[in-house]
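Only a single protein chain was left out; the remaining protein chains are all shown in position.
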Amino acid sequence: MNGFEDKLWLRVRYSETDQMGTFYNSRVLEWFECARSEIMRKLGIPYVEMEARGFFLPLIEAHVAYQGRARYDDLLELTTRVAFEGRARLRCEVTIVQAESRRPVASGHTIHAFTTHEGRPQRPPAWFIGLVEGKLTAPPPLRA
Amino acid sequence: MNGFEDKLWLRVRYSETDQMGTFYNSRVLEWFECARSEIMRKLGIPYVEMEARGFFLPLIEAHVAYQGRARYDDLLELTTRVAFEGRARLRCEVTIVQAESRRPVASGHTIHAFTTHEGRPQRPPAWFIGLVEGKLTAPPPLRA
Amino acid sequence: MNGFEDKLWLRVRYSETDQMGTFYNSRVLEWFECARSEIMRKLGIPYVEMEARGFFLPLIEAHVAYQGRARYDDLLELTTRVAFEGRARLRCEVTIVQAESRRPVASGHTIHAFTTHEGRPQRPPAWFIGLVEGKLTAPPPLRA
Partner (left out) sequence: MNGFEDKLWLRVRYSETDQMGTFYNSRVLEWFECARSEIMRKLGIPYVEMEARGFFLPLIEAHVAYQGRARYDDLLELTTRVAFEGRARLRCEVTIVQAESRRPVASGHTIHAFTTHEGRPQRPPAWFIGLVEGKLTAPPPLRA
């Protein structure tokens, strides 16, 4: 998978644990979201700016493999990779490990459509393709 | 406190527990929200209709006293009471007990402003006051 | 897929929405959990009893396809099916539709291991296999 890669570190919050003593399973999708937020910022287009420009990236698919435990306050390392899947879908792969022991915690991916605010499909703009493929470092200025 | 009273039952979800083996503290505010949703429906004006009519009820204050444990799958009983606090604020009191043992779990209140979608304060409409005070059972029809 | 089927209805909570105006993506995994809780109860073995008997069912995989919107207070219908995948894994498939319009919202599955409290793999007990395959309606009594 080509594309753009980024890393992020975060600590497991108490609110993210459950009575089994590890993180509750749905939190992984929230951490994937944090990973996407940061990789978009690194790409040069924070997701808030995407939305301001009229591009929304709703999930159409999510997949998670649970590999190990993570307890409250554990420091996790997330490695994120984003690339196109076909011409109109974005694929985001995330791998989560314990930052110190390197033990795997979870990995998976999300697939995103490009839509308008109302949810209608639209093509990704050329500048966004350029950012993901490393041919651009910033989007064109927003006209006022 | 005058006003309107309602009851609701819900079970503690696994996602609402934490590693201490009881519910995580912020869930109580989510349960309070469920309680408000149901009491609004019983009042005759589901909260979605409030928003459709241009009235928003953002929280301006929340208070919770934590009184006892509740584990995954425990059945909780919520008693809700809604009343005006002054002329432009709504106060919602909720008491949560274990449905079977009647042991207290948490109690508290939220205070809500009346605002427009943009967050500007506005007066509660006369029909809403009528519903809360038990003088009306339904809002006037929405003009198309 | 053979196995046992169940239905559950729930309303989208305000806390489950996000700024796009629909449910936030990770909530689907929480709803899947609610669906599993109910199907276990219908099977004759509430999940709390599974844990009390020393059987834990941690997720090893989750997959979600997002198909449509669901707004605050929408009534959702969840259809759940549970069956064995091989001899030591449980597969739980859930389909979520808008209860009134029947429009699809999300569908997917989770795969679960059988472990001890400490997370060591163990075989599912014969009585559990009997419940899932419809050959039993209750587990054997728990010895004190």
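Points worth noting:
Per-chain numbering from 1; labels A, B and C assigned in written order.
In this text, a residue touches a chain if its C-beta (ideal position, glycine included) is under 8 Å from a C-beta of that chain, and two chains touch if they have at least 3 such contacts.
Since this is a predicted model, take the numbers as computed values, not measurements.
Hidden chain, full complex: it touches shown chains A, B, C.
Between the chain not shown and the residues B:5, B:61 or B:133, the one that touches is B:61. Remark: the residues of subunit B touching the chain excluded from display are 20, 22, 25-27, 29-30, 33, 56, 58-66, 69, 110, 119. Touching the omitted chain from subunit A are residues 11, 13-15, 30, 33-34, 37, 46-48, 71-73. Residues 14-15, 17-19, 21, 24, 26, 71-72 of subunit C touch the missing chain (whole complex, contact as defined above).
Operating definition for what follows: only the chains that are shown with their structure count from here on.
One finds 34 Å separating the Cα centroids of subunit A and subunit B. Separating the CA-averaged centres of subunit B and subunit C is a span of 28 Å.
Separating the CA-averaged centres of subunit A and subunit C is a span of 26 Å. Counting partners per residue, subunit B has 14-15, 71-72 as the residues that reach two or more other chains.
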